[in-house]
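Please read through the structure below; I'll follow up with questions.
All protein chains of the complex are present and in place, except for one that has been dropped.
Chain IDs A, B, C, D and E follow the sequence of writing; residue 1 opens each chain.
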Amino acid sequence: MKPSPAAIEALVRAALAEDAPWGDLSSSLLPADARVTAQLVARQPGVLCGAELVTAAFTLTDPRTTTHFHLTDATPFAANTTLATIEGPAASVLQAERVALNLVQRLSGIATLTAQFVRETAGTHAHITDTRKTTPTLRLFERYAVRCGGGHNHRYSLSDAVMLKDNHLAVLAAAGLTLTDAVAQARATLPHTTHIEIEVDRFDQIDAALAADAHTILLDNFSLADLRTAVTHIAGRALTEASGGVTLATVAAVAATGVDLISVGALTHSAPALDIGLDIAPA
Amino acid sequence: MKPSPAAIEALVRAALAEDAPWGDLSSSLLPADARVTAQLVARQPGVLCGAELVTAAFTLTDPRTTTHFHLTDATPFAANTTLATIEGPAASVLQAERVALNLVQRLSGIATLTAQFVRETAGTHAHITDTRKTTPTLRLFERYAVRCGGGHNHRYSLSDAVMLKDNHLAVLAAAGLTLTDAVAQARATLPHTTHIEIEVDRFDQIDAALAADAHTILLDNFSLADLRTAVTHIAGRALTEASGGVTLATVAAVAATGVDLISVGALTHSAPALDIGLDIAPA
Amino acid sequence: MKPSPAAIEALVRAALAEDAPWGDLSSSLLPADARVTAQLVARQPGVLCGAELVTAAFTLTDPRTTTHFHLTDATPFAANTTLATIEGPAASVLQAERVALNLVQRLSGIATLTAQFVRETAGTHAHITDTRKTTPTLRLFERYAVRCGGGHNHRYSLSDAVMLKDNHLAVLAAAGLTLTDAVAQARATLPHTTHIEIEVDRFDQIDAALAADAHTILLDNFSLADLRTAVTHIAGRALTEASGGVTLATVAAVAATGVDLISVGALTHSAPALDIGLDIAPA
Amino acid sequence: MKPSPAAIEALVRAALAEDAPWGDLSSSLLPADARVTAQLVARQPGVLCGAELVTAAFTLTDPRTTTHFHLTDATPFAANTTLATIEGPAASVLQAERVALNLVQRLSGIATLTAQFVRETAGTHAHITDTRKTTPTLRLFERYAVRCGGGHNHRYSLSDAVMLKDNHLAVLAAAGLTLTDAVAQARATLPHTTHIEIEVDRFDQIDAALAADAHTILLDNFSLADLRTAVTHIAGRALTEASGGVTLATVAAVAATGVDLISVGALTHSAPALDIGLDIAPA
Amino acid sequence: MKPSPAAIEALVRAALAEDAPWGDLSSSLLPADARVTAQLVARQPGVLCGAELVTAAFTLTDPRTTTHFHLTDATPFAANTTLATIEGPAASVLQAERVALNLVQRLSGIATLTAQFVRETAGTHAHITDTRKTTPTLRLFERYAVRCGGGHNHRYSLSDAVMLKDNHLAVLAAAGLTLTDAVAQARATLPHTTHIEIEVDRFDQIDAALAADAHTILLDNFSLADLRTAVTHIAGRALTEASGGVTLATVAAVAATGVDLISVGALTHSAPALDIGLDIAPA
Partner (left out) sequence: MKPSPAAIEALVRAALAEDAPWGDLSSSLLPADARVTAQLVARQPGVLCGAELVTAAFTLTDPRTTTHFHLTDATPFAANTTLATIEGPAASVLQAERVALNLVQRLSGIATLTAQFVRETAGTHAHITDTRKTTPTLRLFERYAVRCGGGHNHRYSLSDAVMLKDNHLAVLAAAGLTLTDAVAQARATLPHTTHIEIEVDRFDQIDAALAADAHTILLDNFSLADLRTAVTHIAGRALTEASGGVTLATVAAVAATGVDLISVGALTHSAPALDIGLDIAPA
C-alpha cells in the first residue's frame, strides 16, 4: 500500500513549513528570474523510495518546478546514478532541496537496508518484516519503504492483531489466567478477522501456544538450534516468526532454520540515511 | 530550548493515535484491575533524552499511570541503569510501551552519538553542531536531543539565518552578481538580526567571504591541512565552521585545527536507536 | 475497545462548537448564579451507550457541572429509568443539553437495536456483527455502540482485512485471474496477520473459496435452505458469515442455520434514535 | 445553502481516511491497469442528496476517476433509476465505493423522508422544518438534505436565535423573573437581528408570549384541537410552530390546523438509509 | 456571549506558538529558579477586555504562574490603574509578556473606543453596533470587545441574517427582479428565524423596503436631516440603522435623529491599541 496522495501532501507540507516557517532568507537574495536544472544523484548504491515525496517537495514549494524521476520506487540503483531531474526557479529549487533530500535519504536508507536483509535470505522462504519500532508519526511511510526494499509488513498497529508477549502472559498468570483463557476471550470478543500471535521465549511454551490455536508463534531470542527444533515441532500448525537482534551477519542462518518470518526492528529504528545529493546548475 | 509542553503533547498524542487508532486488542484481554510496575532500563550506556515524552506517553494513555524518572535529560548513564519507574493499570502501561520506547530510544540515540562526538573534541574550543538533516517534522525534538548530548544547534531553519552555498553562488554568478552583491542585498533587505554565513569549497574563496563581512565561513570538505591554513588566515575575522563527512574517527583531528564549529549531519540523520527496554512485572 | 478519552474529547468539542459557534443566546438570558439539577431519563426501554460522551458534553461546556451516571454503558434499562443526574449552572446545563442528547440517543439507539438482534439469536452460536455502513467519521463510536449491545465488530476498515466481493472477482476474471491467484498474491504481499474473507453469491462458488484457503466465507443473500447446505458443506473449514437484508424478523432463522456470523448493516445505518430526555429543575 | 466545496472536501477526506487509513488491502490485489464502469442505482424510490459528495469520494481517492450524475440533488427518482455513472481504475472505484454509498444513502434517506412529510402537507401553507437533533458534526449536510427534500431549516444553532423553552422559563421563574423580563433583556443585549421564539406547553401560556412580542410561538405537544384554537387565538400576531412526536400518519392533520411550521426531529435523527447500490462491471 | 474557554485556549496557543516557535532564547539565559512579580498597568484610561486571554497566555506558557485580575472585563479604569498581578517563574512571565499585552491592548482598545461612542450617545435610545469589518479570524473576540465597551453586536456573519445592499438590488434589477421578489424568496426558502435588513441610499427607496416588510432599514450615508425625516416616515414600522463614516464627532448628532442603531466599522477596523504595560520586578 503506497501512501495516499493526501498523506504525502500532509507530510511534505508539514516538513516544508518546519524548514521555512517564514520563507528562505538565502533564496530571497537570488534574482527572481534565475532558473536552475538539478540532478538528484545517488552517491552510493541503494534502493529508491520516496519519489512522490521528492516531487511534492518541489511542487508544493513552487508549482512552476518540474520533477522527472528516471527510476520508480523499489528500483535498485548503482552509485552515481541520476535518479531524477528537477527544473525550475532557482530560489524555489534551493528552498525545497533539504526537505526533498531528508525524505528520500531516510526512506531510501530503509529500503536499502531492507533489501540487504532480503538478499541475505535468498533461496529461503522466510519473509523479512518490519516492526512497530518506527519513527513516531512516520510509520505509514517507513513501512512503505520496507516494502520498496522487498520486505513485508507486520501488523500496522495495536489495533490490527493480537500479539501476546511475555508481559501479557505474566499479567494474566498473576490473575490466575492462562494463555488459553486469553485466546478464548479474544475469539469471543474481538473481530473474527483478528490474527492471534503468541510470543514465546522458551521451547516449553510452544505447546501451550499451539493448544490455544495461535495463528503465529513468535520465537523470541531463540538460538539457531532451538529455532530449527521449534520449526520442526510446530510443523506448519502455526506460522513461525523469529525475532531478537537479527543482523545482516546472522539473518541467513536464521532464515535457514525454516522460519516463515524474521522481524527486524533495525530496518526502521536504525537505518542510516542513504547518501543522495542534488547537483544544481544554473539553467 | 526544551520543547514546550504543548509541542510534547502534540507529538505524543499523534504517536499514540498512530499506534492504536482504535484501541489495543491485546491489552483488552487483560483483567481490568491488573496493575504492573515497570522499569525503564538501559541495555547499553548512553545519554538520556526524552523523559517528558516518556511520561506523556503513559499519562496521555491513562492519567492513572505514574512515571518517575531517576535521571534527568542530558545525564549520561551506564548499561543496566534503571532510568525510570512506571506504575499503573497493566493494560495502559502495555499499550503505551512501544510509543514510549520509540521516542526515548531515538532521542537518546541522538544524544548519545552527539556526546561521543563532543567527547572526542574535549580540550578544544570547537562546538559540535547539528544540521538541517533532521527527521521531517521532528526537528524540534532532535535538536533538543543534540543539546542533551552536549552539542550545539545550528540555525533552526531557512528563515533563521542566511547561508550562501556553492549553488547560491553559482546562480548569482550566472546573473552577473558577486557574493558581495548578495551580502549587500541581505543587509539592505533582511532583518538586522540576520546572521550571514558563507560556504566555501576552496581556499581562494575565503577572501571574498571576508570582504563581504560574513559572520561565519563554512569550510566544506577541506583537508585538515587546508582547515589549519584557513583558520590561521581568517584569524578571528569570522567564525569558522568545518563540515563534510566528519566521523567519530576524524572529529578530533578536525577540532584540533582550531575551527570554531564542526557540523555533523549524522547526529540526526543516522544515529542508531539506543537500546532501552521496559521490564514489566505484575504489581 | 472503548473510544479513547482523546477521541471522545475531540468529538464532543466539535459537536459543541457546531451547536454554539459563538455562544448560546438563550442561556445568556438566565441569571448567572442560577443552578439546576437535571435527570437523564429513558422514555423507552433500551441499552445504554454514551455515558462518557454525555459527561464530556457537560464538562467541556462548563467544568463546574457534575454528571453522575447510575448505569454503565452496555446496561439494559426499562422505560422511565433515570440514567444519570447532572448538576450545575443553569446556563451551562441548558447549553449542553442537545449535544448530550444527540450523542446518547444515537448511540443507545444502535446499542438497543443490536441487543434486539442478539436476543433473537439466543441459543445459537451466531455472532451479530456490524459492517462498514457507519456514519462517516463516527465509525469508532458506532462500533463501540454495537459492542455495548452485545454485538461483535467486523473488520474496522479496508486496511484491516481482505474481503474479496463479486466486483473484485469480476475484475480479476476480466484480467484472466482466478480467486486462487488473488489469494496467493495476498499471502505473498500482505502482512501475515491479514485475514482473508471471500464473498460468494452462489453455492457453486464455495469450493473455490475453500480451495483458496479463505479464513471466512461470506454467504451473501443465500436462502435459509442454501445457508444450511453451505454450512454443512463447509463443515468448519472456514468461518461462515451470512449477510443480505437480515431483519429482526428473519435473524433467528438465519442463526438457526448454523452460520458463525450474521452481519447487519442496519445496526448502524438505520437505527432510530432512542428516546431519552433531560428533565431539568431549578436547584 | 449548499455546503461549500471546502466543507465537502473536508468531510469526504475524513471519511476516506477513516475507511482506509493505510490503503485498501483488497484493491491492492487487482491488476493496476484494470478499469471499471459503475452505475449508482436506486434500489428504492426517493429524493437525491449528496451528488457532490459522491463525486468527491471518487475524485479524492483517485483524480483519474470520472463521475457523471444524471440527476441533480433534490430530484425525486423511481426505484431502479441509474443516478450516476462512474468510470475509472478498478482499484480506486472499489476503494471509494463504501464511503460514497454511506454518504448518499444517509443524505438521500433524510431527503426522502422529508419529502414524504412535505407531500403529506400539500395544500396547506405549513413548512416542514428540521431541528437541532442532527448527527453531531454533520449538521451542515443534514440540513442541506432536508432542503433537498423540500423541507425548511430551523435556526442553525444556539447562536442563531433565541428559543426559550420550559426549562428556561422554570429557571427564570425560580429567580423571580418573567418571560417578559427575559425577552426585554434579549432586546437590550442581543443583536437586533435576533429572532425570538417561545415554547409553550399549555394554552394559557400563549398570551404571555404574545405580550412579550415573540416572533414565533412553539406549541409543544398540543392536541389537534388545541392547535386549532391556538392558531385562531394568535391570529397572525406571531408565527406558530407545532412540535412533539409528529409522524407521517399525523402530519397532515397537524398542518390542517393552520400552523405555519411543523418541526420534526425524526427527519435527521431517525431517517433510515436509502437503499442505493453500485453496480460495477469491468470496463 | 463571552468566547468559550475552548476558543480562548485555541487563540492563545496559536499566538504563543507564533511568538516562540522553538522557545525564548532570551529567557533561556535567566536562572531557572528566578521568580518575578508583575503588574499589568494601564498607561492611559480605558475599558478592560481580555482578562481571560491574559491569564491563558501566562498559564499556557507555564502552569506555575498565577494571574489575579483586580477588575473584570467591561470595567472602565483610570490611567495608572493596576489591572492585574502576575507571579511566577521569571523566564515564563517574560516569555508570555508580549502575547498577553498584544491581546489585551488590542481588545481593550476596541472596548475603549466603543465606550467613547456609547458615551456620546447617552440619553438617546440608539445602540452602537459593530460590523463585519473585523480582523480576519478574530471576529469572535473583537465582537466581545465591542460588548465590553457597551456596544451591541450586529449579525455575526453572512449566515445569520439577510442584508440586501445596493449591489444586491442592482443585480436583482438587472434580472428583472424587485426587492419585493427577493424578500418573498427569502421568506419562502430561508429559516423563519431569518431577520431581513434592507440598505437604502436614498429616501425614495424606503417605501419599497417597508412594502417588503423588512425588519430593519439601513439608512446609508444619509444626511442628518434625511435621517430625521426617514425616522419620522418609518415611524416604527421597521428598525432604523444609520451607517457611513460616523465618527466620535458626529455620532451624537446621528443618535439625536432617533435612529435605533448606529453601526461603526471603525470600532474594529481602526481602533488603536490601548497602552497597557507590564511592570516586572524580581520576586
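We adopt the following convention: contacts are C-beta pairs under 8 Å (C-beta built on N, C-alpha and C of every residue); 3 or more make two chains touch, one makes a residue touch a chain.
Bear in mind that the values here come from a model prediction, so they are computed numbers and not experimental data.
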Checklist entry - Which chains here touch the chain that is missing from view? => result A, B, D, E
Item to check | Hidden partner chain, touching residue among B:60, B:261 or B:274 | outcome: B:261
Item to check | Hidden partner chain, touching residue among D:22, D:58, D:117 or D:156 | outcome: D:156
Next on the checklist: Going by the contact rule already stated, which one of E:59, E:81, E:194 or E:243 would touch the omitted chain in the full complex?
Outcome noted: E:194
Checklist outcome for this item: On chain A, the omitted chain is touched by residues 13, 16-17, 20, 22-25, 28, 60
Checklist entry - Contacts of chain D with the missing chain: which residues? => result 1-4, 6, 140, 143, 156
Checklist entry - So which bits of chain E touch the chain we can't see? => result 11-12, 14-15, 18-31, 34, 36, 90, 94-95, 97-99, 101-103, 105-106, 109, 132-139, 157-165, 167-168, 170-175, 177, 182, 185-186, 189-190, 194, 265-266, 269-270, 272-273, 280-282
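The rule we apply is simple: only the chains that are shown with their structure count from here on.
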Checklist entry - Based on Cα centres, what is the most central chain? => result C
Next on the checklist: From the mean C-alpha coordinate of chain A to that of chain B, what's the distance rounded to whole Å?
Outcome noted: 22
Checklist outcome for this item: So chain C residues touching two or more other chains come to 1, 20, 22-25, 28, 156, 159-161, 189-190, 194
Checklist entry - Where do chains touch, given as pairs? => result A-B, A-C, A-D, B-C, B-E, C-D, C-E, D-E
